[in-house]
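One chain of protein is taken out of this complex; the other chains stay put.
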Amino acid sequence: MSFQNPVFIPGPTNIPEVLRKACDMPTIDHRSPLFGSILHPARDGVRQVLKSKNAEVYIFPSTGTGGWETAITNTLSPGDGVLVARNGMFSHRWIDMCQRHDLDVQIVEVPWGSGIPAERYGEILKADSAHRIKAVLATHNETATGVKSDIAAIRAAMDQANHPALLMVDGVSSIGSMDFQFDGWGVDVAVTGSQKGFMLTAGLAIVGFSPKAHAMTASAKLHRTFFDIRDMDKGYANSAFPYTPPVGLMNGLKTACDMLLAEGLDNVFARHTRIATGVRAAADAWGMPLCAASSDVQSDTVSAICTPDGFDATKIVTHAADRYGVAFGVGLGDVSGKVFRIGHLGSLTDVMTLSGLATAEMVMADLGLPIQLGSGVAAAQEHYRATPAQAQKDAA
Amino acid sequence: MSFQNPVFIPGPTNIPEVLRKACDMPTIDHRSPLFGSILHPARDGVRQVLKSKNAEVYIFPSTGTGGWETAITNTLSPGDGVLVARNGMFSHRWIDMCQRHDLDVQIVEVPWGSGIPAERYGEILKADSAHRIKAVLATHNETATGVKSDIAAIRAAMDQANHPALLMVDGVSSIGSMDFQFDGWGVDVAVTGSQKGFMLTAGLAIVGFSPKAHAMTASAKLHRTFFDIRDMDKGYANSAFPYTPPVGLMNGLKTACDMLLAEGLDNVFARHTRIATGVRAAADAWGMPLCAASSDVQSDTVSAICTPDGFDATKIVTHAADRYGVAFGVGLGDVSGKVFRIGHLGSLTDVMTLSGLATAEMVMADLGLPIQLGSGVAAAQEHYRATPAQAQKDAA
Amino acid sequence: MSFQNPVFIPGPTNIPEVLRKACDMPTIDHRSPLFGSILHPARDGVRQVLKSKNAEVYIFPSTGTGGWETAITNTLSPGDGVLVARNGMFSHRWIDMCQRHDLDVQIVEVPWGSGIPAERYGEILKADSAHRIKAVLATHNETATGVKSDIAAIRAAMDQANHPALLMVDGVSSIGSMDFQFDGWGVDVAVTGSQKGFMLTAGLAIVGFSPKAHAMTASAKLHRTFFDIRDMDKGYANSAFPYTPPVGLMNGLKTACDMLLAEGLDNVFARHTRIATGVRAAADAWGMPLCAASSDVQSDTVSAICTPDGFDATKIVTHAADRYGVAFGVGLGDVSGKVFRIGHLGSLTDVMTLSGLATAEMVMADLGLPIQLGSGVAAAQEHYRATPAQAQKDAA
Partner (left out) sequence: MSFQNPVFIPGPTNIPEVLRKACDMPTIDHRSPLFGSILHPARDGVRQVLKSKNAEVYIFPSTGTGGWETAITNTLSPGDGVLVARNGMFSHRWIDMCQRHDLDVQIVEVPWGSGIPAERYGEILKADSAHRIKAVLATHNETATGVKSDIAAIRAAMDQANHPALLMVDGVSSIGSMDFQFDGWGVDVAVTGSQKGFMLTAGLAIVGFSPKAHAMTASAKLHRTFFDIRDMDKGYANSAFPYTPPVGLMNGLKTACDMLLAEGLDNVFARHTRIATGVRAAADAWGMPLCAASSDVQSDTVSAICTPDGFDATKIVTHAADRYGVAFGVGLGDVSGKVFRIGHLGSLTDVMTLSGLATAEMVMADLGLPIQLGSGVAAAQEHYRATPAQAQKDAA
């Protein structure tokens, strides 16, 4: 028999009814005007979610990884310099991609759990008087560690260094859930996917380009066809794609944007902060520190919780799945076995969150950790009681 | 924006994915053989869920109320005697229906919270030497009070009195969730609906007739057409209905039976007992008594929890809905304002249940009741940890 | 492998995407205000579809047959006189129901294929100076024969006879597809279901009562509980049902009304006339007469087509299903084996209709009837070309 607990992985999120139905479309002709009535609002909606007026938004049948590749192949040439910090598994993977594309990658190693050091970026950029560095990469929210970085500070460091490099930001696990200001922060390329803040299944890479970044596609020498934004530009001008688009998923994206904008982005962000604060209160009650080194870098979409030395944190995830049918996230890379992760983004209520916390308590107790049952739940309850959310009753 | 908390009403239950999909069918010709491949397995499946070999199962586009009407109009005539206990709102309503059909209803008044007194039934039946009483009615599980009654004991009392009346049982909120033995208990008519143990939407009355009960339809004088089992018999013989059947919902019923029987009925019942025991442990931790007067009558599908004198229990339900988007059940009739109800039947996991208990705690604390947050959750967690369920991972 | 041809039965119709999705709802609390936001618009919508200002609309988890029972049991008492014409299987069944409820039924026998003779009703009513007849019954559209009757003429005959009987109309296969004027024709009780003009699955009886009919429920002596409109009145006043409502299906009904009213009822009717005219042109091209005796009684929702003497028309339906996976309707009762029926109501386009006609041609040719392939299709094509419909591109 199949029952249905919410998932607590840091994406894909639980999918709202309306989005599942928006995606589940009968076949339409993707070369008919009907497709334009999905494509254009979807792109406009994403632009608004990015808080941008002028970003060109591209949507690919792909994932955030494809979005990274879109970002670099449309703007850079082999040998170009790239500055990037490594503070988690996802920044690590973007670095690996740059290296495999023969970019000249300058890596700032950062302890996993810390944010990107904007001042260090500034020093390096100042030293790069030849402007060999063409792009500065930043992971806004490290999904592996639950750490957010200060993109505005990075932009300030770039400006102070008077450096012309592009600012490329991985916002996969922040955009649509946490404040993201494409224009306000001077972002040149923003990358995300469908399965986080937009609450859909995986399957779309979503990328915003500033006019400055867009201009570089003409001279960028890295090979590309599937991810070439020039082909997309031609397609979009005809309300079409250069190949067959995933129509239903794009209809879902359009609808997701409608939902987020109807709720109000600031309300969406506040909702995530509220849920996240409850989770952090629970971890505190359990006496377990977050991987995030300080409160200013704690993510509102995912919490990586450190388990005691000598305990294999991965067992929590396995046991939760096997015994209670609940999905948490394992630690990745440097923090593998040291943390487990609770995803708390997208379509999630306080009530659903409490079931995740209660499950974590049972799991940890089962595995012999000295957890007082109900203690984390109580801490979160206190926070949720004190900060009323608008109850969500619209079922479909 | 719409999010989706589980419901904690005593039916309709949360609907499993597979059942929603089974119901959501494109149109087929209900006069084609394809319909027979839904109808016959659905009836066979219900028969097995009833633990019967010979019951004739009837399925109407209706509800449990229509099932009650099916039971009496196909077997009785105006003026016939009926013996029935009133110990909650649903037994009250069946009584009212009998009176409106000009039956001669002998009512055994029972305190709400108590079960049906089999011995009192026995006395009355013994006294009815003229066999004026044609049917003995019993509500197996009073949804209004969370009280189950001992149907086997009633049958024993009838047998001891050597009384030929039919035994008609309302199993709306027990069948498919709690042990029910149509043949074993000598039930003549069993009534249920689609939206409880079968985990579907409301819309079907499901009624089983023993051969003895079935034989009475020929002489029963109460008017009936829509609910006439003779028309159904003719229809079923042709793999059809006497009118247009709700094909998708019946396909859902067929699939629900497949699910229940694949899990094993005793496993299904044990699962309900486990979930219910956790809820009762929480109520106990809160220091709040159940409406059910003693542990032997506590229902495994719904718990009616008494609030302190002077407190309006209905406010819990209203506040939970308005503030947290969670649905509990109000008290009905004699216990209106005195209890609130937590439904725990059908498609529900331990994890989901904990979110309901956590919500109830927040609500009661918000309303000033002296509840220690996390206390009921912890009591339930203990029980769920100690009694591992098979994790339910099959999503669709 | 499963493929999906449209159905051509006279209900249930093909279901539009939006209605399937409207019905497929997660569980909500049917006692919460959310249910009122479905119930009231659904009732209001039906009232508008009935073209009534004052009708009280009742919605039961049932079918049109339950609607008939609602009509008679809420207004009549055993022994009351009823005047009704028999001109098809569905009028026959309503007559049977009246007889089984001990009403005194005066039957006007009419050849199957003809409409109700209003003048004959008038004569009988004039002769009934004692007003023994309490209700005049009329089947607006005989689904078995594809014959519509003139309800306005019946009302005129009643008025001319100055007879106070109620006018009860079975509009099951007309309401929502063909013009129906509850107020304009002085209808007292109108009966329909969810699976025809409303394009949903079967599962709802939908009944409108005039104030005059409504007033009779107080004195009506026929037994009723499930179908008692007094219980419904009390429920509706609290935005609730007297029992558990089929929430998803009612949400579908609300949405169906929205669709019909947004299209405009007269446009809906014109659309049905256009599709039906194409089907009739095809039958004419085949040289096969309709069961409907004259053009003024031809139904716009179903065509019963007469096959040559000595040919078993039922074989067409069987062969179409077995060989081509297409569902037509068989002849019923007096016209069994003499006609086959093409349903053309609800969610159906000209394009879909052509596939039904093409299938009928193949089937008839396969069975040896002298049909020129493409001839009926061509006749329908001519009509559809000459009468452009608004193309329907909205997929979901």
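First chain written, first letter: the chains are A, B and C, and each begins at residue 1.
Methods note: a residue touches a chain if its C-beta (ideal position, glycine included) is under 8 Å from a C-beta of that chain, and two chains touch if they have at least 3 such contacts.
This one's a predicted model, so the numbers in the text were calculated from it and none came from an experiment.
> Touch partners of the unshown chain, restricted to the chains that are shown, please.
Checking the complete complex, the chain left out touches A, B, C.
> Out of C:Met168, C:Met232, C:Ala276 or C:Ala358, which touches the unshown chain?
With C:Met168, C:Met232, C:Ala276 or C:Ala358 as choices, the missing chain is touched by C:Ala358.
> Just to verify: which one of A:Gly248, A:Gly278, A:Gly356 or A:Gly376 makes contact with the chain not shown?
From the options A:Gly248, A:Gly278, A:Gly356 or A:Gly376, the contact with the absent chain belongs to A:Gly248.
> Consider the whole complex, including the chain that is not shown, and state which of A:Thr65, A:Thr217 or A:Thr387 touches that chain.
Considering all chains, including the one not shown, the answer is A:Thr65.
> Extract the touching residues of chain C with respect to the undisplayed chain.
1-5, 14, 16-18, 259-260, 262-263, 321-326, 347-352, 354-355, 358-359, 361-362, 365-366, 372-375, 377-378, 381-382, 384-385, 388, 391-396
> In terms of residues, what is the contact footprint of the unshown chain on chain A?
Residue positions of chain A that touch the missing chain: 4, 7, 9, 11-15, 20, 23-32, 61-66, 68-69, 73, 96-97, 100-102, 193, 195, 201-203, 222-228, 242-249, 321, 327, 329-330.
> Name every residue on chain B in touch with the hidden partner chain.
17, 21-22, 24-28, 32, 34, 251, 393-396
Keep in mind that, in the parts below, only the chains that are shown with their structure count from here on.
> Measuring between Cα centroids, what's the chain most distant from chain B?
Following the centroid criterion, the farthest chain would be A.
> So what's the Cα centroid distance for chain B and chain C, whole Å?
Computed from C-alpha means, the inter-chain centre distance equals 34 Å.
> Could you tell me the distance, in whole angstrom, between the mean C-alpha positions of chain A and chain B?
Roughly 46 Å separates the two chain centres.
> Please compute the C-alpha centroid of chain A, do the same for chain C, then give the distance between them in whole Å.
That pair's centroid distance is 53 Å.
> Among the residues of chain A, pick out those that touch two or more other chains and give their numbers.
17, 393, 395-396
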